[in-house]
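Here we show just some of the chains, and they stay where they sit in the whole.
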């Protein structure tokens, strides 16, 4: 999508043939592995390299994707990875690979770059921790300084209120909760920076696998709250990192 | 359902015929107006006389029902009444009839008996006030002392926290909110008495006419919270009055 | 949230430093275990100590939480516990731990305090019994006298009607049913005390895991009925105990 | 669908040409009015003539359909008709047309044939009466003797129990209720004949326009209960008439 002018100037000056220019204009930048088209331009286009959703990938596909992205980018983030997938990728890429069983984050290369700015990741209960850790690890991978405020659900409000100073200086807050998902609204009313709300499937019965918390957060009466998919810690961490980068640039 | 023994003793002693006893055992206590069967035993059976849901009732039916219940009970509570219905019932029963256009409560006879105990009615925003007033008027009709805490939505938590002393001595709290309905959970975590949660249809979009608040409240992470139907201020007021009566008896 | 005045007086009189007062005002009362913040103030604030939802807790977390709460409170209630979790907690706390495999209630310390007042727990069918037992055990843990009326579903109404005397003197009735959940409305019409309705996921097909019973109970045509989450026997037992305590105090 | 053999015999014997036979075999029996195909064979095929759903029909279409069916059958049943439509059809067909504003039933010709057998139509509250009357009028049009048991909702069970003798001798019971729709299950447990359950949209909030009662009735714990569409009094009356006819034939 970029470089159109450059290509045209090369054609105009005869540095590039019409055929090559046509191909360049149309093909963009990706690696076609047959079973997948790796979006190599993404780190240029969107500031972050393509991330691998590991769950359900065939073993050989997963290894091939990690290898190719590692060659291109030097570091790769994988989400929803199993222990078994960790071993597979580790065998292929050696001890540059690390894995965290709670967040299920699998990283090849340097796990954390320099961490700058500040975001806060909050969650309502201990059952939300895996989602929270996915957000934390993702944000750190993309260079955020992260602080954690766990188990601060609204049924014991004083726990949250006692930690309120932690919000100071944060560029973004991630609010993660299941059940009735009230945490996002309460935090939204306390801070002046964006709140990214993550509904979780924690709960039972009429939580309908997270629908309850999702609707709650989408209907938040507080300002400055936006919502990502149920259990999508990764998405929240990524977005928080974007906001943090804007704030510290 | 009651008096079986008494009836049987009369039959045994010859004071009552088999036919009369059979009829008495089977018929219970209600007034059959043709179009309706007024449950006259309810005040004995459940402690509160039958209440009239006015919305959609035919004019002559409404008047007949109010008249008959007024004769039996001396006072009648009507909910969801229109101004026009107020005039109709007023014409029939005279100035013993009062009407409140916000709660849409229509009362024949003495509106409030002696008010005892204490309940607190809270709501999240000004748009929830009609539902809150329905709860307040109902609870007062059934003899509760009621205090109000309105516009204390969780997006400005300090408003609720500044009023926290009001909960002291309450036997029951009614928490009314639309949108994400988080108020119920927050209050549930602050008090040691039952919280009756009323979801309202206030909001728009993905609130789906109150479904969002309903699911939120049903999934509350706080203890001691139970839920009534969307916008059902009457039901909450009635239940609070039952609890209050138990506490002060 | 309490004691603000006391703290201020100590500061005013020099008994407490500004720094300590600030911390005290902000921190409230909880034990921070790292992975969890145990709400130690809850028994003061809401009359009942924090309860442990065991399902899905990591083994070491569960044991640590039980230990800490047991030290603080002398008795701990756990819900949705497995046999395996019973063994774990039993190994840590010794024979003060008891477990009921039907209700899946795990108790450390004295299971039942003195039982006062009276509540009645009803259920529609034998498949609802585990939920009913969770309600019974919870209410007993919090000091209620409980009577049971099981398998009184509305398809054989005479079973319920034959037991109707059992409601006498009850401060609260819990009505538990799956499928169409009609039991709550029928009982609501028979008693003059609060009815806490618990929809269960018992049934199949269009019961949609309890949604059918939930909607049924929320729309009850009877007065004095409020609803908790699907299968939430614990929540109903807790709320019934609150009401019972108000009534007998 | 019928008479195949007869047609073939005529062809074999030369009484009918191949062309005519082909047409006869393929065309069945209906009147093509251009905008509609009136199913004239239905009274032969299913025992009841086609019924006209009036709501939303264009004026001239409605009149044409009534006229044509009246010519064929001698009597026509229309449902969901307005006063205005009554005047239109009355102008076209004269005083053989009758209309009931509560059930919104419009009849051309003799409204009721000889009434035989017995069905009972029950409803929960006065707001359900229009649906109940649609069922009553339909069943009567198709020759049923009908008895009514209105306003017998389960919140005052003694009203229903006091009328229990009315079920004696019935071939079918129609149970009509909105809100939580519990009436169908309660009646299903009391009678030994089929119960046709009609959910209504009566209620508000989480009744979701009748969904609550529909799910309730579909999940009935009682035997012998089947369900028709929300507010479909006509469908229940028709089906009850079929069952009644089977029983008295």
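By letter and in written order, the chains are A, B, C and D; residue numbering begins at 1 in each of them.
What we mean here is this: a residue touches a chain if its C-beta (ideal position, glycine included) is under 8 Å from a C-beta of that chain, and two chains touch if they have at least 3 such contacts.
Every value quoted in this text rests on a predicted model; they were computed, and no experiment measured them.
Because all chains derive from one sequence, the complete complex can be expressed as a copy number, which is 8 in this file against the 4 shown.
By our rule, only the chains that are shown with their structure count from here on.
Annotation of chain B and chain D: jointly contacted by C, touch as defined at the top. Hopping across touching chains, the smallest step count from chain A to chain D is 2. Between chain A and chain C, two chains of identical sequence, the interface residue sets overlap only in part, with shared numbers making up under half of the total. Of all chains, A has its CA centroid at the greatest distance from the CA centroid of chain D. Centroid to centroid, with C-alpha atoms defining each point, chain A and chain C lie 38 Å apart.
If you average the Cα atoms of chain B and of chain C, the two centres end up 25 Å apart.
Separating the CA-averaged centres of chain C and chain D is a span of 49 Å. The residues of chain A that reach two or more other chains are 155-156, 205-207, listed in rising order. Chain contact topology: the protein chains form a pattern that is neither a line, a ring, a star nor a complete graph. Every pair of chains that touch is listed here: A-B, A-C, B-C, B-D, C-D. Within the complex formed with chain B, the residues of chain A that make contact are 124-125, 153-157, 179-182, 184-186, 188-190, 203, 205-208, 211-213, 215-223. By the touch rule above, chain D contacts chain B in their complex via residues 126-127, 129, 150-152, 155-156, 158-159, 161-162, 164-165, 204-207.
Across the complex, chain B meets chain D through its residues 1, 26-30, 35-37, 39, 41-42, 56-57, 61, 199, 201, 209-211, 214, 229-232.
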